[in-house]
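Got a structure here, written out as structure tokens. Questions coming.
Here the complex is missing one protein chain, while the rest keep their positions.
And then subunit A:
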Amino acid sequence: MIDVSGLRKVYRDRGREVVALDGVDLHVSEGEIFGVLGQSGAGKSTLLRCVNLLERPTAGTVSVAGRELTALGEADLRRARQGIGMIHQHFALLSSRTVAGNVAFPLEVMGVGRAERSRRVAELLELVGLADKAGAYPGQLSGGQKQRVGIARALAGNPSVLLSDEATSALDPGTTQSILALLKNLNRELGLTILLITHEMHVVKGICDSVAVMRDGLIEESGGIAELIARPGSRLAAELFPLPAPEPGNVTITFTGRADEPVVSEVVRKFDVDVSILGGALEEVAGVSAGRLRVRLTGDERAAALSYLAERGLLVEEAPVSVRGERADAYNRADGNSRTGGNGTSVTGPAKETR
């Protein structure tokens, strides 16, 4: 549905070049919710604004719904944008218009007649649960209500794609949940493809099917969430399940969708090993439960036990046995594969490659 390839964006700021995007490829399939996760300054906002060409990329192509936007002239681009909804962190509503007037705005832009417009506005406000606020002004609404107006406005042109620019970052946790639930609903019921950017893990956890982790203008890793978690050295997993830095020889076991299987007790029964659990976290992500366990495994059949776990389809990562200082370094390093790096051994389960 959205295809971005080789995207580069370089800003020129007083003679200095700032690289915001350094060759980004992104593929968002129809009907999925795709999250781009990253700290501020990672380039995710620039990426999103390049998708509907609010920012002209320096190089690379962008296609949405089969049309290459980067190849369109200005008039065609304006028409194409009418089929791409966008919601904003600070809502970007027109304060001089009522709720109904705001939702009507894109319809006016599209040249929809007055009668059809008011019919459609009523329908959209119903959809986001704000039918009773049609005559109110944005200044009279709460943040969550404003974002609902933003969503109704974004949906006015029956878009196939919705771009969400930190849509919940300015909202309190409760309101965030209700907005996320609304987005998930729209995704399911209208088959709306959603590309969202966020710096909040719980947004990704809550509604995304796929995710790309961005850093310094580059995508570090991307793919389906369950698949990413099961990938050795995954940054997503590291951020999703925060565990203390491992001691040398500790083992980290990551499992997706099999949280209720008694693997630990199985291992203890089958092999001559002792297991102490040092830490663990369990999360519901993308509709499946996934978790990560930090254990110390000791005993004669340690190696056999680890292979068994890997055969069971779990991701088994062993912390490198090395000098303490170096080890801490290896874990904190920026590159994605530091967890299995160094001279440590790692036994991994069947982690699929993405695309």
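Remarks
In the analysis below, contacts are C-beta pairs under 8 Å (C-beta built on N, C-alpha and C of every residue); 3 or more make two chains touch, one makes a residue touch a chain; residues count from 1.
The criterion applied here is as follows: contacts and distances are computed from a predicted model.
Taking the options "ABC transporter permease", "Rieske [2Fe-2S] domain-containing protein", "ATP-dependent DNA helicase RecQ" or "PepSY domain-containing protein" in turn, only "ABC transporter permease" matches the UniProt protein name of the chain that is not displayed. When you scan A:Met110, A:Met201 or A:Val264 for touch with the missing chain, the hit is A:Met110. Residue A:Leu94 is the one among A:Ala71, A:Leu94, A:Ala245 or A:Leu282 that touches the chain missing from this view. Among A:Lys9, A:Lys44, A:Arg81 or A:Arg148, only A:Arg81 touches the chain left out of the display.
Touching residues on subunit A toward the chain that is not drawn are 49, 52, 54, 78-82, 84, 86, 88, 90, 92-97, 105-106, 108-110, 137-140, 153, 157, 163.
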